[in-house]
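Missing here: one protein chain of the complex. Every other protein chain is in place.
Up next, subunit A:
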Amino acid sequence: MSVRTLPLLFLNLGGEMLYILDQRLRAQNVPGDKARKVLNDIVSTMFNRKFMEELFKPQELYSKKALRTVYDRLAHASIIRLNQASMDKLYDLMTVAFKYQVLMCPRPKDVLLVTFNHLDAIKGLIRDSPAILNQVDETFQQLTEVYGGLSAGEFQLIRQTLLIFFQDLHIRVSIFLKDRVQNSNGRFVLPVSGPVPWGTEVPGLIRMFNSKGEEVKTVEFKHGGNYVAAPKEGSFELYGDRVLKLGTNMYSVNRPVETHMSGASKNLASQTQESIAPNPLAKEELNFLARLLGGMETKKPSDPEARFRLNLFATEEEEEQAALTRPEELSYEVINIQATQSLF
């Protein structure tokens, strides 16, 4: 599929991760300076120039398991510790959120606006650090260079590639269930009303022309949906009104990260897909991970007491329970890689 998909996947999932960690840091009443350090460390690792260079090289997407390893390392580039149950939960939330955003984009190109929404919010989280802000802006520039000129057809291929990556993922997230964005079977609710995508006309009109190109008749028909014209196009500039809300932070102090994972739907297909995929420890995949991870420094804080555990659940008991009862088909085999030798 498209070989330009990985940067979009990585940055958007990373953005969701930061939203969730930010919310958990507040929920656990972590002191402001510590919380800021966590976010600053993760963002500066994520937007490290050499790391971005590797990321933006044309390449195929790899498995969900391989990508999870990257985020595991990314989270631990800061002073937090996440045990497996919390890391699994975090990754589930990230992937479901971005799957939803991709699915709901009115036009395939809107995935770029979703990415910009994430970057805008990330800049808000680290606004006290000009050096890191600069890194994010540079990535913004790179995104504009790579994606700014792509055609609608190329974005369509990127969208299809992302949807293949997320195919058969039906984990239920209670914040989505509460907002009626997701059904109890894990499928997302697709509204048939609202504004049409920018560049699309409201359905319901048939226009007929003669051989001279003159319009000779129009017929209206009932479409079944309830659509209105799009008000304006979102901005693709460094600063601007994105218009689209997808990719903005849906978690806040009053909308906590869900703490009860509803059971996943038993779907044979999800097993079929993974069983056909090659062994995730295939040589090429290891090389890719090593290159990416080689650019991440594992920071060892001078004070061992500085590291603290972050919990994605309300209590430690819940976290333990989640680890014990996680359905088999959703287990992410953690790939352990000694990527201490940097390639740079």
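Points worth noting:
Everything below uses one rule, namely that a contact is a pair of C-beta atoms (placed from the backbone, for glycine too) under 8 Å apart; a residue touches a chain by one contact, two chains touch by 3 or more; residues count from 1.
Heads up, the rule we're going with is that contacts and distances are computed from a predicted model.
According to UniProt, the chain absent from the figure is "WD repeat domain 54", selected among "AP-1 complex subunit gamma", "Phospholipid-transporting ATPase", "WD repeat domain 54" or "CAHM1 protein".
Note that of A:32, A:130, A:153 or A:231, the residue touching the chain absent from this view is A:153. From the options A:19, A:62 or A:251, the residue with contact to the chain not on display is A:62.
Touching the omitted chain from subunit A are residues 1-4, 58, 60-63, 103, 106-108, 151-154, 156-157, 159-160, 163-164, 167-168, 170, 183, 187-190, 192, 196-197, 199-209, 211, 213, 219, 221-225, 227, 267-269, 272-273, 276-278, 282, 284-285.
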